[in-house]
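Let me begin by presenting the structure, written as structure tokens, before commenting on it.
Removed: one protein chain of the complex. Kept in place: all other protein chains.
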Amino acid sequence: MSEDLDQRAAPLPEAQWHALLEAARGARERAYAPYSHFHVGAALLDEAGRIHAGCNVENAAYPEGVCAEAGALSALVLAGGRRIVAAVVVGAGTEPVTPCGGCRQKLREFGAPSLPVRIADAQGWRGEHTLAALLPSSFGPQNLSTSPLPASQKDSGDAS
Amino acid sequence: MSEDLDQRAAPLPEAQWHALLEAARGARERAYAPYSHFHVGAALLDEAGRIHAGCNVENAAYPEGVCAEAGALSALVLAGGRRIVAAVVVGAGTEPVTPCGGCRQKLREFGAPSLPVRIADAQGWRGEHTLAALLPSSFGPQNLSTSPLPASQKDSGDAS
Amino acid sequence: MSEDLDQRAAPLPEAQWHALLEAARGARERAYAPYSHFHVGAALLDEAGRIHAGCNVENAAYPEGVCAEAGALSALVLAGGRRIVAAVVVGAGTEPVTPCGGCRQKLREFGAPSLPVRIADAQGWRGEHTLAALLPSSFGPQNLSTSPLPASQKDSGDAS
Partner (left out) sequence: MSEDLDQRAAPLPEAQWHALLEAARGARERAYAPYSHFHVGAALLDEAGRIHAGCNVENAAYPEGVCAEAGALSALVLAGGRRIVAAVVVGAGTEPVTPCGGCRQKLREFGAPSLPVRIADAQGWRGEHTLAALLPSSFGPQNLSTSPLPASQKDSGDAS
């Protein structure tokens, strides 16, 4: 999440947040959660302005379940997206349903520190965080020597 | 994977296998695999005849990566699908790229024992297995007391 | 699971199976499973004759839970083990509790095709399978170009 990659874009128009919210809510209705009965929907906006949604898909072997955010991210990558520009997560309960740590890590691979993540429930918005606020001091590609950046970018700290 | 749920359907027409193969190949081209450089695509046919694709989405924290089959399954569930009717996995290498054990478990939640899973690479088909052959004696919903079946189905062992 | 690595060892003495069973049962009593209430214990025998146990450790974010077999494997590797020689899984229910697909994959990284996996419950043994029978046509290190073999072994296709 290097700051130089983090274009300080203009705030997302509320209409676009609303479209993300609707997508996440629709996704949540499709959740397969027979074990937790905890339904979650997520929606991600990619760098091309497209919205990708996901719902949680549980499994009898609990660790093999897939979170809503992961499903939305798979859709984003499948569509050719490589950057998350905004994220919405919708759940239910007295406490706001923030992404679990695993999903924060998944978002981090494709999101800038300034990535805005909004939380909502049936009543409306419950909060907004940046990714950097949700996953500070993050582990990421910068920790690995096999960086996902092309070698030309990776090794050229001093292109002068 | 109770046998009574397992409708012995007619074999899938080759045209439909071909459509699945094309979807999986297209998905594979979108894979995000900067760590393994191992690109995988998958496509699933649901009970309504719709095709859902996915590619692998890796993460700097390797265990937080998501397999191609998982992405395709998330898309299937998001679309309202609840049953996998056929599956195709496409990879590359000298050895056929079968689904990993985790993905077999994910397929099993939505697939009958007779679910056909075809393996392919750039050259063409490399094999076909049933899910029961890939994951025999499987762990699944039947092992849990909190079954995903509605209580009415679950508890009516003696409907007579 | 190359066959040449698969030493056809003599069958494990029942006394050693019993020690594994006791370890897996003891582990099961420590399981943290407040969400599924499904307690599992596992025990693995390594190449040095040592027994390593594990229990499932669930998480409110279900996919972040860890299976019993995974815990036992972490203990084996931590102790310097690099080979699983025998495995026991203990659960409860009317159906035998076999390892989930994810755990079969984890075992496969360190187990030969002939690795015996026994299943048990409170009453006693419920079955025995080889790893090859539980995870046939497996995905594994042989599929990746970045093989876990040392470079000297990996690249010396023509040692002549």
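The chains carry the letters A, B and C, assigned in the order they are written, with residues numbered from 1 in each.
In this text, contacts are C-beta pairs under 8 Å (C-beta built on N, C-alpha and C of every residue); 3 or more make two chains touch, one makes a residue touch a chain.
All values derive from a computational prediction rather than experimental measurement.
Considering A:L21, A:C103 or A:A120, the position touching the chain not shown turns out to be A:C103 (whole complex).
Considering the full assembly, C:P141 is the residue among C:G93, C:G127 or C:P141 that touches the omitted chain. Interface with the hidden chain, as seen from subunit A, comprises residues 36-38, 91, 93, 95-106, 108, 127, 129, 133-139, 142-146.
Even with one chain removed from view, subunit C keeps its contact list with that chain: residues 27, 30-32, 34-35, 53-55, 57-61, 64, 66, 70-75, 77-80, 82, 102, 105-106, 109, 139-141, 143-144, 146-149. Remark: the residues of subunit B touching the chain excluded from display are 35-36, 58, 60-67, 70, 100-103.
Simple rule for what comes next: only the chains that are shown with their structure count from here on.
Interface subunit A/subunit B: over half of the residue numbers present appear on both copies, so the contact uses mostly the same residues. Highest C-beta contact pair count among chain pairs: A-B. Centroids built from CA atoms put subunit B at 24 Å from subunit A. Centroids of subunit A and subunit C (each the mean of its C-alpha atoms) stand 33 Å apart.
Along subunit C, residues 36, 100-103 each make contact with two or more other chains.
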